[in-house]
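Omission of a single protein chain aside, the complex is shown with its protein chains in their original locations.
To keep things simple, chains are lettered A, B and C as they appear, and every chain counts its residues starting from 1.
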Amino acid sequence: MVVLLKQNPNKKQLDNLMDWLHSLGLSVHCSQGEQQTILGLVGDTSSVDIDLIKALDIVEDVKRIQEPFKNANRKFHPDNTVIDIGTGRIGGGDFQVIAGPCSVESESQICEIAKSVKASGASMLRGGAFKPRTSPYAFQGMRAEGIRLLLEAKELTGLPIVTEIMDLSQLSLFEQVDIIQVGARNMQNFELLKELGKTNKPILLKRGLANTLEELLMSAEYIMAGGNERVILCERGIRTFETMTRNTLDLSAIPVLKNLTHLPIIVDPSHATGKSSLVLPMALAAAAAGADGLIIEVHNDPQHALCDGPQSITPDAFDTLMGAVKSILPVCMKY
Amino acid sequence: MVVLLKQNPNKKQLDNLMDWLHSLGLSVHCSQGEQQTILGLVGDTSSVDIDLIKALDIVEDVKRIQEPFKNANRKFHPDNTVIDIGTGRIGGGDFQVIAGPCSVESESQICEIAKSVKASGASMLRGGAFKPRTSPYAFQGMRAEGIRLLLEAKELTGLPIVTEIMDLSQLSLFEQVDIIQVGARNMQNFELLKELGKTNKPILLKRGLANTLEELLMSAEYIMAGGNERVILCERGIRTFETMTRNTLDLSAIPVLKNLTHLPIIVDPSHATGKSSLVLPMALAAAAAGADGLIIEVHNDPQHALCDGPQSITPDAFDTLMGAVKSILPVCMKY
Amino acid sequence: MVVLLKQNPNKKQLDNLMDWLHSLGLSVHCSQGEQQTILGLVGDTSSVDIDLIKALDIVEDVKRIQEPFKNANRKFHPDNTVIDIGTGRIGGGDFQVIAGPCSVESESQICEIAKSVKASGASMLRGGAFKPRTSPYAFQGMRAEGIRLLLEAKELTGLPIVTEIMDLSQLSLFEQVDIIQVGARNMQNFELLKELGKTNKPILLKRGLANTLEELLMSAEYIMAGGNERVILCERGIRTFETMTRNTLDLSAIPVLKNLTHLPIIVDPSHATGKSSLVLPMALAAAAAGADGLIIEVHNDPQHALCDGPQSITPDAFDTLMGAVKSILPVCMKY
Partner (left out) sequence: MVVLLKQNPNKKQLDNLMDWLHSLGLSVHCSQGEQQTILGLVGDTSSVDIDLIKALDIVEDVKRIQEPFKNANRKFHPDNTVIDIGTGRIGGGDFQVIAGPCSVESESQICEIAKSVKASGASMLRGGAFKPRTSPYAFQGMRAEGIRLLLEAKELTGLPIVTEIMDLSQLSLFEQVDIIQVGARNMQNFELLKELGKTNKPILLKRGLANTLEELLMSAEYIMAGGNERVILCERGIRTFETMTRNTLDLSAIPVLKNLTHLPIIVDPSHATGKSSLVLPMALAAAAAGADGLIIEVHNDPQHALCDGPQSITPDAFDTLMGAVKSILPVCMKY
């Protein structure tokens, strides 16, 4: 951390600052110039609140140089985190595809999709039981009953299940869920993250639509600080000025995150683009960019397509996608 | 709502769509051209899920023309909502200023600030008990004890109190709180909004840092749909590419919202800008743009400024701000 | 400027870097820690290319601490730049309003508007002769003839004129123009800026719709580096995700720029918002935030409103706006 002081700082205030920094266990190197004085703070600055220092009268600016996350930091944990989900391993060099409908709607719907995506090679089943909807007048999900139906589909197919939690009061319903998803809107629901840090479930943490990668890692850090180190990061598009796609899928996030953290990273091209025709090319691009897997929306019944968003693809389209992904993976994995 | 069909739509699918639209109580006007066919849907489309229609094979695009919010809509409720908070009315043409520290830290701190901001003309006291912090290693607030201290300051000064809730499990602690604040990160915590819709407390709903004004109104709609119509909207800056300020304060939001909704709108220049030197000019600008009030961070002890963010102003600066605001209000209120 | 080195930097490469930095006239302070080494560069770093240093093998990151602009920097030029335009002074504590139509369309149109806005108190006339239009099929302006008509209106009313240049090949047509406007799309047309730096005309430089305030100041620096110090900055809204307004007017830019530079700053609420109903409240807010003036679109003929954008106000609305602005200015100027 580097602290730039204002010109001619008050001597007493500077001494106070130096004492306080030393009391935090930091060593301080002072570069005094004619126009400016710079303090270089060396040591563990991850718990130093940058805003506190900026507020001081004698300080002009503060720049963080070390990352503020520790448990998630690849520097302190060089090996990839690998999460075994029974049907495969996420983060260990394999490529896992999670597939299923936007919302669980009925037993036959979720069971049919589960069988279908399994046949195409998916290793996990997704489906929304609790649905975060912008409008209070839109369908809010089957809730507890939705989770029950997902578990039936799991029993039928052997596919582990992933589903989203919206509030920590729902946690007891997730006991048999294999991976708990935290949606983009809850990425900074810190009370929820703390509770999930006390569980032993893998957590699929989606990037908020206006959150930086550093903030995503800090939210992972919330979960990991509680003792749960099994966090899967998910890039699902960020909000920009472009309106042709629902969000802008930030695939550079994959190699950037791979460099900063040992946690696995998957990509959700369905929500990011909001258009079924874009799911295949973006799934291939994500694989090529080095993702550890995908999460894909699949609906099963074109006649009832009214109940699915425009970003869902059919089982046939999903089968094609799986074939395409499988054929480029051997090449991509080499780089 | 306007539906643009693809060229040469399948007759049977079009009939199915028409039947379904009629079943929703909508009347449909069809404009058939050589190159395109347009359906104009007339009636209450607020509960129609635009994504459902977009997903249909025969549909190229759908454009919403009516607003999707009802309870919050000025068209159906032309008169301003006015919320009486004892020391004043929010939304009734008066201008209310809520002031206080970022975090409650001690009895003496909160009580001194309360007395000071009251003397300068604030009509409510704010202070954080539960603090949403990006880092798990940063101070998380005094929690229940913080609320207790706020209530002491209320007893001492008579100022009603505003404080933030972070999770619905905390709701029982807010029984004596006068206004419950929903922070920017929780603007789309829909489970929380639903619970708050069942209370009879005024809710201060902050705009999420990447949420549109329509989404802000939809979140207000969640609370109002539950029966609680006393919602105060708060503009507190949005996330953009500019880095000189923490966020970009969107003051156009004030006249835009005034036109769309009858709910009161206040502005938080402290969090939006993140710099104490910008609080006064942005407070004046908010008043000039037609806001119903302000929420301002004030810290009381420059010696202990380490515990306050760089966006806080001192009681003296707050006193100057109140003087400035009072002097331009009589002019602004005329327009 | 602060350079963070990678761990265990190559000794020879480090020596090369140090020699190069010294050759630039900088003194270098080295803070060697266990985990990282930091170089603090002290001296004039405004011409150091930050990217060059970042590209070195031994460098992990570089942070600029001094601003990269000099001529525009208030630190080196504490007094406000004041530009005398005959009918008033911009930047000297007065408040100037530039008004006129989006496009010059005919002699009677521009002359009538000129008389009308003068009567309401405008001190300059604006009008587009060369029009940057997104579509090649839209009206591209009257070009040279438009400038001729502006000059007629100037002769009639005595109002100095402001009009936009789109390419440096047009420069000879601007000899009698009082202020040359550089539009948002040309803010980083560096060849044009260099040419304008050789003229002795005041330049109205509009912020690009996705440009930071630092970039705006660097573009001003381009003009000033050529010897022309009379630059007027103009905030006209930035591109964000919000769609209710055409752009998001960033009024915080005013106090931020006032702190960084001595150049005057005016605001264009017409283009920023794109809606005539928002022009008055945003004009008042700009004045309250400390702007040195406004530039406002006014159209004169409601029957021919087809030729004006939705952001234009009528002469009557402009008269009301001028009254409102005049009544709050005495209060705002005090702060």
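Note that in this section a contact is a pair of C-beta atoms (placed from the backbone, for glycine too) under 8 Å apart; a residue touches a chain by one contact, two chains touch by 3 or more.
This is a predicted model, so every value here is computed, not measured.
Set against the missing chain, the residues C:N73, C:Q109 or C:N186 yield one that touches it, C:N186.
Note on the undisplayed chain: of the listed residues B:N10, B:S31 or B:S108, the one touching it is B:S31. Taking the whole complex into account, chain A touches the unshown chain at residues 210, 212-214, 238, 240-245, 248-256, 259, 272-273, 277-278, 280-282, 284-290, 320, 324, 327-328, 331-332, 334-335. Mapped onto chain C, the interface with the missing chain covers residues 20, 46-47, 49, 51-57, 68, 132-140, 166-170, 185-186, 188-192, 194, 208-210, 215, 218, 221-222, 225, 239, 302, 305-310, 312. As for the chain not pictured, it touches chain B at residues 2, 4, 27, 29, 31-36, 38, 40, 42-43, 61, 63, 65-66, 210, 239-241, 243.
Heads up, the rule we're going with is that only the chains that are shown with their structure count from here on.
Chain A and chain B have Cα centroids lying 26 Å from one another.
As a whole-number value, the distance joining the C-alpha centres of chain A and chain C reads 39 Å. Centroids built from CA atoms put chain C at 31 Å from chain B. Multi-chain contact residues, meaning those touching two or more other chains, occur in chain B at positions 210.
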